[in-house]
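With one protein chain held back, the other chains of the complex are shown just where they sit.
Chain IDs A, B and C follow the sequence of writing; residue 1 opens each chain.
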Amino acid sequence: MLNQQYKECIQACLECMEACNVCYSACLKEEDVAMMSYCIRLDKECADICGFTAKAMQSNSPFAEQICKLCAEICEACGKECEKHDQEHCKKCAESCFRCAEECRKMAS
Amino acid sequence: MLNQQYKECIQACLECMEACNVCYSACLKEEDVAMMSYCIRLDKECADICGFTAKAMQSNSPFAEQICKLCAEICEACGKECEKHDQEHCKKCAESCFRCAEECRKMAS
Amino acid sequence: MLNQQYKECIQACLECMEACNVCYSACLKEEDVAMMSYCIRLDKECADICGFTAKAMQSNSPFAEQICKLCAEICEACGKECEKHDQEHCKKCAESCFRCAEECRKMAS
Partner (left out) sequence: MLNQQYKECIQACLECMEACNVCYSACLKEEDVAMMSYCIRLDKECADICGFTAKAMQSNSPFAEQICKLCAEICEACGKECEKHDQEHCKKCAESCFRCAEECRKMAS
């Protein structure tokens, strides 16, 4: 059975993974790609760690807390980069990142 | 923006990923682990390809269809193995696998 | 023990994963990022499937052949995109992609 204490954090990770993958793809299609290059990099990094973290919680990894701690850090950085940009996908992504960072910090503590 | 045609298939992949990771972890704790060894293997394989496939659709991969096709095949095999076992986590996992296989086949065709 | 028939293909996948990740990162730092945007996308996709494919062979996945087939297709596409560009990292990446595609096709057949 899914460990219920993880439920909200897993949900936040999966939503953040989606927002980051969507933002990554949208940034690659922006006219001024150069301006988005750090956003592209962090989106991909953040999407990947969110997927990794969800998997860790879903499978009761003995390292779930440490993985959540790292995930919170990457989400925080990605959110800070995304909120600098005006695009809708970046705004939405920043929100998901900050929410996920918060849920992950709760799990990690 | 998320490609809306992918929405249900992504959801099915994420649910299947969760069911497989939960089943994987539960199988490893079963008394008769030996009987579950092929289930453990397929659960992990299926969880991983489901995560991979969700990511592909979320980021508009030009290979999303081929990846869905592969995912359908692995989900089908995992579902068939899981449904052989009486455990609740296996029954639930089999269901998620078959639903995901179906959604992935739709996307792939 | 590692299945020896997989040895060269695993090596090709790991080298291609590295070349693609290096190319991805270098493309994001190019002055004309826009020109590299499809290369960035395919590099990341190709790096990820190569890692996935290496893992499948290393762990004797029952789906190794199908995964190799998909990997060959993505490597081929990434190689074709990379060889359009003059950058050293793109040339090197294209070479690794074509070699990996060939090894994967051998495994898949």
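Keep in mind that, in the parts below, a contact is a pair of C-beta atoms (placed from the backbone, for glycine too) under 8 Å apart; a residue touches a chain by one contact, two chains touch by 3 or more.
All figures in this text were calculated on a predicted structure; none of them were measured in a lab.
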item	value
Touching residue (missing chain; options A:Gln11, A:Ser61 or A:Gln87)	A:Ser61
Those residues of chain A which, in the complete complex, touch the missing chain	41-42, 45, 48, 52, 55-56, 61-63, 66-67, 70, 73-74, 77
Footprint left on chain B by the chain that the document does not show	25, 28-29, 31-34, 37, 40-41, 44
Touching residues on chain C - with respect to the absent chain	1-2, 10, 14, 17-18, 21-22, 24-26, 47, 51, 54-55, 58-60, 88-89
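We take it that only the chains that are shown with their structure count from here on.
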item	value
Chain A and chain C: spacing of chain centres that average the CA atoms, whole Å	25
Chain A-chain B separation of Cα centroids, rounded to whole Å	22
Numbers and ranges of chain B residues touching at least 2 other chains	55
